[in-house]
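Yeah, one chain of the complex is gone here, protein chain that is, but the others are all in their spots.
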Amino acid sequence: MNVGLFGFGRTGRLVAEEIIKDTDCVLQWVVRKSTKNNHEYASDFLGYPKHEQGTFFSMDEATAPGFFERHPVDVIIDFSSTQAVYEYGHAADLGISIVSAISHYEQQEIDYLKALSEKAAVLYSANITLGINFLLVASQILKQIVPHADIEVIEEHFRDKRGVSGSALKIAEKLGLDPKTHINSIRVGGILGRHEVIFGLPNQTIRIAHDIVSRAAFGVGALFAARSLIGSPPGFYTMEGLMRNAIVESIAVKEILS
Amino acid sequence: MNVGLFGFGRTGRLVAEEIIKDTDCVLQWVVRKSTKNNHEYASDFLGYPKHEQGTFFSMDEATAPGFFERHPVDVIIDFSSTQAVYEYGHAADLGISIVSAISHYEQQEIDYLKALSEKAAVLYSANITLGINFLLVASQILKQIVPHADIEVIEEHFRDKRGVSGSALKIAEKLGLDPKTHINSIRVGGILGRHEVIFGLPNQTIRIAHDIVSRAAFGVGALFAARSLIGSPPGFYTMEGLMRNAIVESIAVKEILS
Amino acid sequence: MNVGLFGFGRTGRLVAEEIIKDTDCVLQWVVRKSTKNNHEYASDFLGYPKHEQGTFFSMDEATAPGFFERHPVDVIIDFSSTQAVYEYGHAADLGISIVSAISHYEQQEIDYLKALSEKAAVLYSANITLGINFLLVASQILKQIVPHADIEVIEEHFRDKRGVSGSALKIAEKLGLDPKTHINSIRVGGILGRHEVIFGLPNQTIRIAHDIVSRAAFGVGALFAARSLIGSPPGFYTMEGLMRNAIVESIAVKEILS
Partner (left out) sequence: MNVGLFGFGRTGRLVAEEIIKDTDCVLQWVVRKSTKNNHEYASDFLGYPKHEQGTFFSMDEATAPGFFERHPVDVIIDFSSTQAVYEYGHAADLGISIVSAISHYEQQEIDYLKALSEKAAVLYSANITLGINFLLVASQILKQIVPHADIEVIEEHFRDKRGVSGSALKIAEKLGLDPKTHINSIRVGGILGRHEVIFGLPNQTIRIAHDIVSRAAFGVGALFAARSLIGSPPGFYTMEGLMRNAIVESIAVKEILS
């Protein structure tokens, strides 16, 4: 699988590293705002000098006509910023799959991605880790089973994280909770990311929690998503949807659950 | 639904109370070892003097010929002791459903229950709470999705609880874990019952936990089980199986999960 | 130690039971609003028929002149309601110690208790459990040691509990936290009471948490408080102060900590 990456910030670097380490993938290039060390390998920068992967290109180069034809990839993974989608969107015309893991899009960007999804397989999830999506789907299932349970969400992040976690907002939306009163945001120290959904019944409590140990979790999730899109027809996909399918499949494995 | 209860110990009383409080159920009788206050109402004893439910009978009375014909019920719920099943088993001949929540059966009792299940609907679960069974099934699903995850079980109970929790053993068995090395038993103070399954991936951790707030949770679970059996054909049921069905049903609700 | 109790609600009953079970204590009487079963023993009501402790008196009887002279006790424990303090306050003139565990007092009642404390040993704590007070003092110590840590409080209680937990407010006040932004209140199901203080540093997180397993914890705390007051000079005491003293004493035990 040939991958192109937009974004080389704190998370983007870890994503690049996951792609480079993965023997089934080749990181063809990385598009950055900066032009420093342009055309060098991201793999050198990350301590994998023998891999020679991830040529740095500037945003200007990437938006020049013919970039995706000259530097073809199977999938673009985007960990850069809200606006980047408009720069690489036309890659969908070439059938290149798109995996976007931008935390906060406006409706406008989501609409644009949905338009692209008519031409290529496009996946968008604000939080692309496997864990948070398991939590998201399992919580919805549990709510169906115990509809009278009271539900609260706790999300814990490093002190400087602004706003309510997008994943927590998604969980609240899917569970029909008012985010203003049912999301509890903890901002302390260096916590990478923790989400907990609490289901309270009169006589018992159920908790489902997800902790990020390393931001590389986002890279693993993005690769999982990218692999799922290869060979898939054009359409709009989400990690939640992939997780739902995985649960349906797993529960069908009768010998496991009987 | 007319219910007969075996057992009036610490948990049995809470179960009786749940049945009495439930407006759809009538607790017809309670069979105890003791003959003290025999033929009085359990409801008086539990502070519900107006309900006049749960006539106390001794084990001798309950095992006398014709007891279940003279005191008919839809379902027997058993929170007494390992051996009681042999005393009431012949009720299955009358088509009376059986819900047993005995913590530790030998294989012999399980075989006996399975034989009964050819004549009536029989449900057995060592831990009959909704929560622990959600945890049991959700863990198996998650293991299918992340097969390389490391899994550990922590179970916490009051200091005097002997042996490893039956629920933890069940979880370990279903997840293919060696109980000697992967169940961590905490015995401190008065903790009613806590089970946690930890899934560790290189970059993230998922935890599913269940806390008992009150032993009445067992009563709620037993009533849920009893209701599920009413109208069901003869057969051997488990709470885990009911939970699995509930999950399959819930995930089929497309508008919730899409 | 002879004890008189005001209040026989959900918590009051458990407190009464703790006192009756304690072989060093005698529950002389219980003052209730109700006159039902007046002059009978609370011990009968609670399932300890042989103890013959805790004669029920009505509030009218308790406020009649000479009640405390005719029914002398060493200490009054109050788990009733905000206003009761005005009814038994004059017992301080007789040197009777007072332990109040009312959740929410106005400043007026606290001022009144402080006035009483000139004549007798008076202890007031909104949360009288040992655990919450350890959490309160240990958090203040930790804040001194890591003054740059970010601190958040999570408090979890049953769904119908109104308002923010008094204990959480106390913790916030003592740690200099704005309660509106730093207390996260979870209201779900039947959780008896959980408080957690989270200290976040850039590279590590410390959590101190306290769970109520049974409301009898309040009884144990009240007895601990009552015992501490016996023989103490008049003055205004708090559980937090007793805990602080206990910590100072424990840390002085050199062989433990060296």
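To keep things simple, chains are lettered A, B and C as they appear, and every chain counts its residues starting from 1.
Convention: a contact is a pair of C-beta atoms (placed from the backbone, for glycine too) under 8 Å apart; a residue touches a chain by one contact, two chains touch by 3 or more.
Being a predicted model, the structure only gives us computed values, none of them experimental.
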Among shown chains, those touching the left-out chain: A, B, C
Residue of B:Pro49, B:Pro72 or B:Gly189 in touch with the missing chain, whole complex considered: B:Gly189
Sole residue of B:Gly166, B:Pro179, B:Pro202 or B:Gly235 that reaches the chain not shown, by the stated touch rule: B:Pro202
Where the unshown chain meets subunit C, residue by residue: 129-131, 134-135, 137-138, 140-142, 144-146, 174, 201-217, 220, 240-241, 243-244, 246-251, 253, 256-258
On subunit A, residues whose C-beta touches the chain left out of the figure: 189-192, 213-214
Contacts of subunit B with the absent chain, listed as residue ranges: 149-152, 154, 156, 158-159, 184-191, 198-205
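Simple rule for what comes next: only the chains that are shown with their structure count from here on.
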Self-contact between copies subunit B and subunit C, residue sets same or different by half: same
Chains most often in contact, by C-beta pairs: A-B
Intercentroid distance (Cα basis), subunit B paired with subunit A, Å: 40
Between subunit C and subunit B, distance of the C-alpha-averaged centres to the nearest whole Å: 37
Junction residues of subunit B - those touching two or more other chains: 213-214
